[in-house]
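Quick one: this structure, given as structure tokens, is what I'll be asking you about.
Missing here: one protein chain of the complex. Every other protein chain is in place.
Up next, chain A:
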Amino acid sequence: MKNFLFALAASAAAIVGVAAPAAAQDKTKICFVYVGSKTDGGWTQAHELGRTTLQEHFGDKIETPYLENVPEGPDAERAIERMARSGCAVVFTTSFGFMDATLKVAEKFPDVKFEHATGYKTLPNVATYNSRFYEGRFINGQIAGKMSKNGVAGYIASFPIPEVVAGINAFLHGARTVNPEFKLKVIWVNTWFDPGKEADAAKALIDQGVDVLTQHTDTTAPMQVAEERGIKAFGQASDMISAGPTAQLSSIVDTWGAYYIKRTQAILDGTWTSQQTFDGLKDGILTMAPYTNMPDDVKAMAMDTEAKIKSGELKPFSGPINKQDGTPWLKEGETSDDGTILGMNFYIEGVDDKLPQ
């Protein structure tokens, strides 16, 4: 009975998600598997925005079915396989935790292409795409360095994966370029999505004296707490200004639409190949929400840094940077290679936390 109900609920969810007109035979199916709800205000919403941009761009030529709220784990494999079986030309799986499930399904369906967001494993029919979020977080760090009176920022982190660790390091390094004594407190909440817990973490950080808050979790709860307590904060993945009209300084905004259009074009042209994409501010895959609630000189600095990163003049991870234990990582004038950033598993000097291993 229990299994039956689960199956019923699961297939009902699937039908609602994949519902598409049956007559559309000549349309190319571009499919999406989301980890969260398409209206989460953060990560998944950004992908959903990318999907609708894609749909508008190609119009009747394609259809873009999607599945939302697919939990990472065994269910993910089933959901991805369901998509692959339904005649998708390409399946975009948009969460780090879908990595192994995507590869498993890809081996079973060699004719279907797969695109996995933020992972590092590929196959001839599996490409990965990622964004240089750390570029935006470096700018946020610089703003924090100027805006914080206490010289301490708080960071609400999800899981100790390289992308998150790189974000923490980039933020602190950015802050230290304008205030060498800047400190960063980190709380790991071990979830992408729990507004209550994220809000609790935000309150704990503020109670311990941070006056700028940034997050690498997906709900607007921390922004809301910042607004309520009268401190400043940065959004993540989407522009969170509606949750923090006087709190938000800026936000890194994932704008996947450009990438989705590029890759769909390759599918239509038959030129798709497996690759590992690591684009950033200059490619428009990452954009910054308007710089608000800050003095003009800070705003000018942020815009200048953004322009320099876009032109390639400035690389956020450039020396001198020491690792947390004080040993040198990058010497003066040296810049980090992409491999180190994509696999980052150490803190830089100044992080007031021990990295979970």
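Rule of thumb we're sticking to: contacts are C-beta pairs under 8 Å (C-beta built on N, C-alpha and C of every residue); 3 or more make two chains touch, one makes a residue touch a chain; residues count from 1.
By definition in this document, contacts and distances are computed from a predicted model.
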Omitted chain, identified by the protein name its UniProt record gives, among "Transcriptional regulator", "ABC transporter permease", "Urea carboxylase" or "Hydrogenase": "ABC transporter permease"
Contacting the left-out chain in the complete assembly, out of A:G97, A:G119 or A:P195: A:P195
Residue in contact with the excluded chain [from A:M147, A:I187, A:V253 or A:A302]: A:I187
Chain not shown: contacting residue from A:G41, A:G97, A:G119 or A:G174: A:G41
Chain A residues that touch the omitted chain in the full complex: 1-2, 5-6, 9, 12-13, 36-37, 39-41, 69, 154, 160, 185-191, 193-201, 203-205, 207-208, 219-221, 224, 228, 242-243, 352-354, 356-357
